[in-house]
Each structure stands twice: as structure tokens, then as C-alpha cells.
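Just one protein chain is left out here, and the rest sit where they should.
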Amino acid sequence: MESARSKWLWIVASLLILVWTVFPILWIVMLSFKQPGEIGNQKGFLPHHWTWDNYRTVFKTDLFTSALINSIGISVIATFVGVVFATLVAYAIARLEFPGKKLILSFALAIAMFPVVSLVGPLFNLWRDIGLYDTWLGLIIPYISFALPLAIWTLSAFFREIPWEMEQAAQVDGATAWQAFRKVIVPLAAPGVFTAAILTFFFCWNDFVFGISLTSSDNARPVPAALAFFTGASQFEQPTTAICAAAVVVTVPVVVIVLAFQRRIVAGLTSGAVKG
Amino acid sequence: MAAITMKKIVKRYGDGFPAVNEVSLDVRDGEFMILVGPSGCGKSTLLRMIVGLEDITSGEMVIGDRVVNRVAPRERNLSMVFQNYALYPHLTVFENIAFPLRLAKTPDAEVKRRVNETAELLELTEHLERKPANLSGGQRQRVAMGRAIVRQADAFLFDEPLSNLDAKLRGQMRTEISRLQRRLGVTTVYVTHDQTEAMTLGDRVAVLRKGVLQQVGSPRELYEQPVNLFVAGFIGSPSMNFLPASVDGTTLETPLGRFEVRDERKAAALEGREVVLVGIRPEHFEDASLVSEEKKAHGSVVAAHVDVTEWLGNELYAYVPYEAPDDLAAQLRELSRELDGDQLRTQAVVALDASSPITPGRDAELWIDTSRIHIFDPSTGDNLTRDEEHVAELGRLGEEHREAKRDAQRHAERPAPEASTSEASTSEASAPEAPTEP
Partner (left out) sequence: MMAAVQSAPAATKRRAGRAELSDRSRSERRLGLLLSAPAVIVMLLVTAYPLLNALYLSLFRYRITAPDDKKFVGLSNYWTALSDPLFWQNVFTTFIITFATVAVELVIGFGLAMVMHRALFARRTVRTAILLPYGIVTVISAFAWRYAFDLQSGFVNSWFGLGDYAWFSGRWSSLFVIVLSEIWKTTPFVSLLLLAGLAQVPNDLGEAATVDGATAWQRLRRVTIPNMKAAILVAVLFRTLDAWRIFDNVYIMTSGQQKTQTLSFLTYQQTITRTAIGLGDAVGVLLFLSVVLIAVVFIRGFRVDLSQVRGDR
């Protein structure tokens, strides 16, 4: 019927969405190329004089470089351990009959809804008592436990879809149990595990509450927390442009992952969300 | 109620391929028209263009006396039964049937009355409060039909409505649909790929192939006087056999043997040709040993090697493989593929009397009723022996048939005092109110 008109409507809508989602990111990028002196004088969207200075400043600041290393290290370790744990649970839930399956899933869900801030105070005390305060491990443990629910639900939804008879079929075809696992199950399960890893990484990368509460120095402070403290740490100029340069640096990996694995992320975020 | 007229309808998709090509078809008021053809022939697309779910690339679609090319589906006042029924899962059976009325803002009392009538007609009364998910396949089918008829639409459209049912239920629902249509007398277009449905339900059947209309006619006309190889092969099960034959005067040399064409009209069709395709329906063969001498005389007897037999109780199928020239064999295989079959070898299928003693693996004598054969042009596929007089007669016969069936349906229901039909119940309850059905 009104196909020509509605086609244009959809195109306009798509363009609007592009602008809406990309615009704030673009804005941060623009700010990061402005000279610090422009803030407060030139109020446009585009930089008046393009400069790489902010990036140089940022990479010369120990606060940021150490935060970057902390963020990467902590997130990668937490992601790895979390996904391994989640894979074990999800495998058990998808394949084995044992009591407490439902309980584990409900418990995971409850944790996903947990107000993190309520725990920050007691954890702060506990960590100080046992010496985990302001260490990588002190962040890795809470990251793992709060990223686990997401990983468990995604993976068990995913594992439920795997045709496990394939494993037996491979054995009938002459594969050993190990070969059947290695050549049939691993390739089938890998995409799901990978998706869970991406989502877990995003979670860790995004954290702020634990980052500011359980650290006090360069030792373990991750980037989002460091950015918040960057504000006050200016001796000479407005830190705005430098903060933005740092923000762009930590946003780049996210953008790359989204661009490369868009399909997987969508599948992971929606898998099992609604009965399919 | 309304007639549906299609004038040179074309549907072209983005890639330029015409899914429906210059189809002109008249569906008369109150007629049951079947659209049939192998998968991908454009029959569903055509149906969806009638109802307005697909745009028409060119041509004219007229419903009643209105050109509807640019009319939104909801303005067309048609109702449709979908292949998967498309029942609204969140609504009860009652609300599913009532849905079109609710959209039309019909008053509550009226909705209730009409839904109850419809439910009674389809024997759904006890299921009205259930959700579609809790119904059996046949019940869902009936709910879908209920939603279609509750509204008194100008025409009913069916898109392979029985294909999701098992064989037994399909048979029952088929008669149910037929009875309902005759009774309501509403113009109906019905898409199917099942030829039993096509033959039993339709007043007329339209055969489509790759978006092009091949032939429209009564089921009997299609069966007895097909216009070309495609229609001949598509209608009838098992399919018509096509034997390559070289012409020698009025004698045909086929892989199964030589025989003479005695019918003058048919013999005339052979004139000036070297090669033809001979079409013989399986049931026009018989075991020669079971045929009386008198009958034998107006046919021909050939010797054939029977490969496999299938005894079905009421008849016996025998398979006779034969060699065909490569080019014709390829053409026949192509045809078979187009008809959704996949015949690997050239073989004739013959249907014999069940008492035939023919054994597989042996040679046998087969009698062919040569008066019933068709002769096709191998290059164009046209039927060279179509009998226009007979076609006209069949047309008349079909028309009479249709009238008779409808009258029978009406007479069967009107006087029956205990009939639990809507007319009966409403007129009893509230006599002055006019019955809804015409």
C-alpha cells in the first residue's frame, strides 16, 4: 500500500537512531581533540584547533596509565575465571540431573538484582581486615560474582540448544569420548562461551561502584574510578579535555568489540530472555 | 457477496522476477474457485494480492464493482483463513471469533449473538472460553473458519488451510468446508497444492505454473481435456504417462509397442509430424487377459516388461520401465521435477484390475484404450487432441452440477426441524428478527 512512503519513514527513523546513538560518542571524541584552553571560551561542537595534546597528557599521567593496566588486567582475569565457572555450572544445569538446579538459577537471578551498594560497606571492612583492600584480587572477586549470573543464564540457555546426541553420534562413528568432546562439543559450545565472555568483559569494564569503594591508590584503581578522581587532580588547567581523551581510549576497545561481534552480543543479551 | 475479477495481474519482486505474470481470471459470484499448482507457482501470491497483503505491480483487481488495487486490506471486506490459522494466542476462542466484529465496533449484544451462532454452526460452543493453545488441530482450524465467516465478508480466501492436519482430519474438514461454502453461498478462492482438495472442492480450478495461468475449468474438464503437458501431468494421481512416439501414417511407434490411432480427429493431429508425446492415463491400461474381445477391438494390445507391481486391494499398479531418446527423456524429467516429483527413470505406471495375475519381472500383455489417449506436441507441450465440443459440454455439466449441489445443500437444511443451525435457533428464540444468513 503506502510502501514508498513508509519506506522513507523507516529510513528516516534509522538515520535518527544512528544520530542518537553515535552523537554523544562523537561529542566525547570532539572534546578530546580540543585544546584545554578552548573550554569556557569556544562553545561549539567541533574543536577550534585540533590537537593531540590531550592524548599525550593522558599517557604521561601515571594515574591514567596504571588505571588502564589495572582495568585491562582485572577485567581479563575476572572474565576468564568467571566464564570458566559459569561454563561448569551451565553444563551441569543443561546436562545433569541434580537437586538444586532451579535454586542455583534463582539464586543467580537474585544476585543480578542485588543492590551492589548495600554490600560495599561490609566488603570494605572485610577486605581491610583480610588485606584485599586496594588489590586486584579485591576487585576480581566481586566482579566475578556479580558477572556470574549473566554468564550462567546466557550459557545455560545456549547449552540447552546444543544437540548433545551429536556427542554419541560421534562416538558411534568411532571417536573416543575425548575426541567427541574436542571435535564436536567444543566447536558447538564455543560461540556461546565467547558471547558470555564478551558480556562479562563489558560488565567488568563498566564497573564503577566497586572501583571507587574498594581501592585507594594506583595499585588497583580501574579507569572509570580514576576518571572520577581525575577531575580534582588538575593543577594547571581544566581537566575536561584530558578526561575525554582518556574516555576515548577506553571506549575504543568497546567499539571494536561491538563492531566485530554485534550478532553474538544481540544473541547473548536476548537468549532465553523470552521463551523461544 | 461479490465476484472477483483479475485483469492481467502481474507481481514482480525486487529482483525483477515475475512471481505472477499477466493472470486474468474471473471468479463468479458465489463460486468456489481453486488455485492450484506446484510450490512456487505464485498461487499464494495471487491470493495475497486479492486480499491486499501484497501490492499489485500491474493489472487490475476488481471485487464486486470496485477496483481495489489501492484499497487497504481492511477496506476490502474479505476474510481469510491462514495456513497456520493465525489465531490470536492471547484471546479466547470467543474473542478470536469476535475480533473482526470488535474492530468494527459492533455492539456487545450483536457480537455475542453472532459469535454464538457461528460457534454453533462449527460445533465450537463448548470451547468458547478456551485459549487456542489448548485446542486440537481440527478445532483450531474451525476457529479460524469461524473468524472468517462471522463477519459476512464479500468473499472467503483460504491459503492451504488443511495442510497442517493429518490425513483423516483433512478429509473431514474438506467436506466440512465444502458444505459450509455451499450453504453460505459466498464467493470463495482456495489455494492448495493438494489435487484431491482441488478436484473435490472446486466448482472450477485454475492451474498455475511459474506465475502463468495454464487452464481454468471444472475439475472434470481439467482431467479429461487438459490444454497441455503440464496440466495433464499435474491433474490426476498417479500422473498421466507420456510416451515418446514416432509417427508412421496413423500408426504410433512407442517404447511399449506399436498401435494405431483410429479416431479420425486424433489421427488428423498426427498429420505432418514425425515425433509426438502420447499421453495415456494409468487407468486406460488394462491387463489384456481380462478384457473382452469386443472391448479389445476398440483398443490395442502391446507386450510390456513389468518391473514392479503394487497390489492395493482395489487395484493393482504395475511399473513398466522403457527407454526414451535422450532429449525427450530429459524433457520428461524436467516436467516431473516441475510437478514436484522426482522421477529418476522413464517408466509407465499402469493401473490394472486387482484380479490381474500379472507378476513382476515377467512380460505381460497390456491393453490400451486408444480412444482415450492424448497427443502432445513435444516442443510446445500443447495438447493437439483437445476436443472443444466436449469442453463446452463439460462446462455446461459443471454449471448444472454446481447449481444442483447448492440446491441440495439448501433443501437438506431448511426443512429439517431438529437441525441445530443458526437459522433454526435464532428464529425460534426471536421470531421477528431477520436471520443473518441470506
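Chains here go by letter, A and B, matching the order in which they are written, and residues are numbered from 1 within each.
One rule holds for everything that comes next: a residue touches a chain if its C-beta (ideal position, glycine included) is under 8 Å from a C-beta of that chain, and two chains touch if they have at least 3 such contacts.
As the structure is a computational prediction, the values presented were derived from the model and not from experiment.
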Using the touch definition up top, pick the residue from B:8, B:90, B:258 or B:396 that touches the left-out chain. B:90
Specify the residue from the set A:58, A:74, A:144 or A:193 that touches the hidden chain. A:144
Of A:168, A:219 or A:270, the residue in touch with the unshown chain: A:270
Missing-chain contacts on chain B, rising order, are 51-53, 72-74, 77-80, 82-86, 88-91, 99-100, 103-104, 147, 151, 157
In terms of residues, what is the contact footprint of the unshown chain on chain A? 7, 10-11, 13-14, 17-18, 20-22, 24-25, 27-28, 31, 39-40, 43-45, 85-86, 88-89, 91-93, 96-101, 104, 106-109, 111-126, 141-142, 144-146, 148-150, 152-154, 157, 202-203, 205-206, 208-209, 212-213, 223-224, 227-228, 238, 240, 243-244, 247, 250-251, 254-255, 257-259, 262, 265-266, 269-276
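Rule of thumb we're sticking to: only the chains that are shown with their structure count from here on.
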With chain centres defined as C-alpha means, what is the inter-centre distance between chain A and chain B in Å? 59
